[in-house]
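With one protein chain withheld, the remaining protein chains of the complex are depicted in position.
Moving on to chain A:
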Amino acid sequence: MTVTTDSVRSALEQDTIESHLNPVGSFDVADHPVPTGREEIWRFSPLKRLKGLHADAPFDRSTTSCTWNTPEGVRIEGVSGDEARSLRGISGLVPNTRFAARVLAEVPASLVVDVPADLEVAEPIVISLDGKDASTTEAGHVAMRFGAHSKAVVVINHEGSSAMAAVVEIVVGDGADVTVVSIQDWADDAVHLAHHQARVGRDATYKHAAVSFGGDVVRMDANVTYDGPGGSAELLGLYFADAGQHIEHRLFADHNAPHTKSNVVYKGALQGEGAHTVWIGNVLIRKVAEGIETYEENRNLVLTDGCRADSVPNLEIETGEIEGAGHASATARFDDEQLFYLQSRGVSEKEAQRLVVHGFFNDLIRQVGVPSIEDRLLTTVEAELAKNVLQDLAAFGRES
């Protein structure tokens, strides 16, 4: 638990102000100086590799193709002008970073996804972003609105080369059941700065899954607030960082309403020289948020030397009237006892390592709960493993 000062405490009682976990927001770009890297929210990020997206890189014409399927009853289209402007901030987002403020202020168009009330969309909505060029910088805004008691799964799939700043706003209507999966399977040169902000309605269920495999730098902030009591948010993450990659996930569950729930599980694997992952899990339980439940967990599996996993859970509690709050964070290497047990049954060392890594991610992939992408995630984990660990083993002549 973090100690808070009285002034912050009384401000929090008003229930409107941002916690000191996050800087106060503003729509005005001028209120957000260019980060220097010393700021709490930027200190882990490699600013030099962001191609200026955190600062003043031009938002050029997009070189990233964007395609999607449109299940019956769903509206998905690019909009501009007044309609695009009216969508800025619909999730309750008040930008706390310069890039998010710039996206809201400067990007002329938005991709809107509208799922009407009561509609249950059977097939996943898949939005595919395929980057062609990481030497130009671009930005995008997506607004998703899910009507009351609707049910839908949206998968945003990022591939190819791109340098992109993106804001995704998600409004989950009362009683709706929504899953948003964002897969970062970029090429090696991609840079991706993203902010996903969701407002979860009364008694609604929201699941957000961030899956990051590829890209030079991926930083995603995934935030949740509640629009009434009884809302439930599950924030899941799976990442696999290779040599030289920086993958950063920051999340913020802001319990601003009573009887809300948040459950955060992020798991990552790291391999290769200079692989760096960052996980910042911020949970704020405001004074009004009585009877809430929250749990957050981050586990990292370090497969080789030369990797670094930062993991920082922050739980800030302003009311004693809660059902439950907990967090766990662990970073470990392969467990020798596990490998020994498997090998003692005849399984080779590399096969044992493969089993352990699969086991590490398996439950989480099942928890994401989108059957059509389960196989793909397992295959990608497999491919990531094949990249480095197995090669290393061969190089050291330890293969049997």
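Worth a mention:
Convention: contacts are C-beta pairs under 8 Å (C-beta built on N, C-alpha and C of every residue); 3 or more make two chains touch, one makes a residue touch a chain; residues count from 1.
The criterion applied here is as follows: contacts and distances are computed from a predicted model.
Taken from the listed names "Electron transfer flavoprotein subunit beta", "Acyl carrier protein", "ABC transporter ATP-binding protein" or "Fe-S cluster assembly ATPase SufC", the protein name that UniProt assigns to the chain not shown is "Fe-S cluster assembly ATPase SufC". Remark: the omitted chain is touched by one listed residue; of A:81, A:320 or A:346 this is A:346.
Note on the undisplayed chain: of the listed residues A:128, A:263, A:329 or A:362, the one touching it is A:362. Interface residues of chain A facing the missing partner chain: 335-338, 340-349, 351-352, 355-356, 358-363, 400.
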